[in-house]
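Only one protein chain is missing from this complex, and each of the others stays in its spot.
Chain IDs A and B follow the sequence of writing; residue 1 opens each chain.
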């Protein structure tokens, strides 16, 4: 990426509490404190890196208001409430420069069926398909090769990356960002075992994605057996996550990569699941509960509880048991000694 | 979804053993017993929910033949052999209403190369590609943006959702349903380590998917190094599952989401693997064997055996050990006490 910001622009955007020093060159990149070269902007996002500020070659450094060191020659310090948030603001500017919102309209190679409704301010990129009854709301952007099925709806100001699939009848709210390969509305995995065969239970429900949700690349969300699979407003889902049929996910949850949630499980608001965690079906995970990476959650989790392991248990217990497991060789020897009459 | 069924229609389709009561309104939706409102159909699929029948507001309830309660006013009970199977039958009707089979034909935006054979009764949707020598059988439906490679074959009455990829030479049987993003025939993961580099072993085998298989969204099936990777008839595979090269899966197996099976492993018929389970390479999993969710199966499994844990062991042993692990803090204290001379 090519970026270029002057100190004045940075100050105008980030509104620092105070500044120290003067940058000798414009900012052309962003880098971590130790990797930064002149021309880079850097930041102190985690206090453990505080010692690295003094030696950093960055031309501009975002720092917390209580940082009391002095810049080197040709270096500008911007003191802000939260350097990470300030960096996010700056990256938002860069994002807009790199990927400005495209002009509205439907690319001539896209296939928009009769009866589909694409808002005049929306952009439907090359080789997209919008089937009959499908709707694309104001300001939304289907980048390329996206599929919107029969009667599916995409709200306003959404961004659907290349290859996203929205199945028939599913509903996507406003300001939703779906990365490439996301599948919304594949069939739930339901069969009845009849005479030695798995007979399919048709899956005729839908998926509802509420506002301000983001879903990572190649994640899959199954439509409900009937009724709805729901992703609550503000929830963020990473790549390669599986959400089974009839799962209800609350608001502002975080699901890290490769998490799997089995059918009919409910997550309350603010649940956080670490990478590769799995949740069995028909469970209830309480508000603000957390699951560690690779946790195998096989029973309900109370609000606020932090669980780990498989089957999952309270995190601190799991850590303690893990420590004792590593002492098993010693324990066996001690019992051997006791049996021999020694201590 | 919009559905509407009269009591007479339901009785005609589901052929109940007996009925009790009268529905005051047509059925416009399906819901669980406790969530149902007037106008909904509900069902007793699991006897543990039996107490919820009495208070349900559903207008129609599917019940087992031995249910002896009485409907409330304006409520219809349909007594059937198996309420879950009856519901599946009804959902099948709904599915046909929602997604009627499309008209045959090749969409003008699809690219069907010379030498490809699309049956006159098949439907090739917008922006699909069928390469030379590829065949699409009678009644099959490539929904949109599907890829069928050189000399690949798709049988009759298949449904390939948007974005499915069938690699060159691979073979898909009859009545196969592949969800969006399924990749059939990616290269197996095989290298020879030569002079500090991983030299690719070209993968020139194929994938054979037998009849009545269903495969979930974004699952991947690698072509064999040579010969075949096989998915047996009637097997059902969930989302995000990995099947490596030269794996042979038997008939009527169930692979839950995010399962991974390493190269050259064989699953006999009726194997069931829980979500996120992994099976190492070159193993043999016996008929009707089961693996728990997240199991790490690193040795052969006997027919009918149920294994869990990593490395996997018999399920009951794994549960017992898990219980004892939770008692490790106590055990260490007891050994401490013994060493001090107390008991």
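The working rule: a contact is a pair of C-beta atoms (placed from the backbone, for glycine too) under 8 Å apart; a residue touches a chain by one contact, two chains touch by 3 or more.
Note that the coordinates shown come from a computational prediction; the quantities given were computed from them, not determined experimentally.
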item	value
Residue in contact with the excluded chain [from A:157, A:187 or A:238]	A:238
Which of B:44, B:244 or B:308 contacts the chain that the document leaves out	B:244
Sole residue of B:177, B:225 or B:251 that reaches the chain not shown, by the stated touch rule	B:225
Contact partner of the left-out chain, one of B:51, B:100 or B:196	B:196
Subunit A, residues in touch with the chain not shown (by the definition above)	1, 3, 29-32, 35, 82, 84-85, 87-88, 91-92, 94-95, 98-99, 107, 109, 125-127, 144-145, 161-163, 177, 179-181, 212, 214, 216-218, 234, 236, 238-240, 252, 254, 256-258, 275-276, 293-294, 322, 325-326, 328-329, 331-332, 335, 338-341
Sites on subunit B contacted by the missing partner chain, in the whole complex	109, 111, 127, 129, 131, 145, 147, 149-150, 163, 165, 167-169, 181, 183, 186-187, 189, 191-192, 194, 196-206, 218, 220, 222, 225-227, 240, 242, 244, 258, 260, 262, 276, 278, 280, 294, 296, 298, 310-311, 313, 317, 320-321, 324-325, 327, 331, 334-335, 338, 343
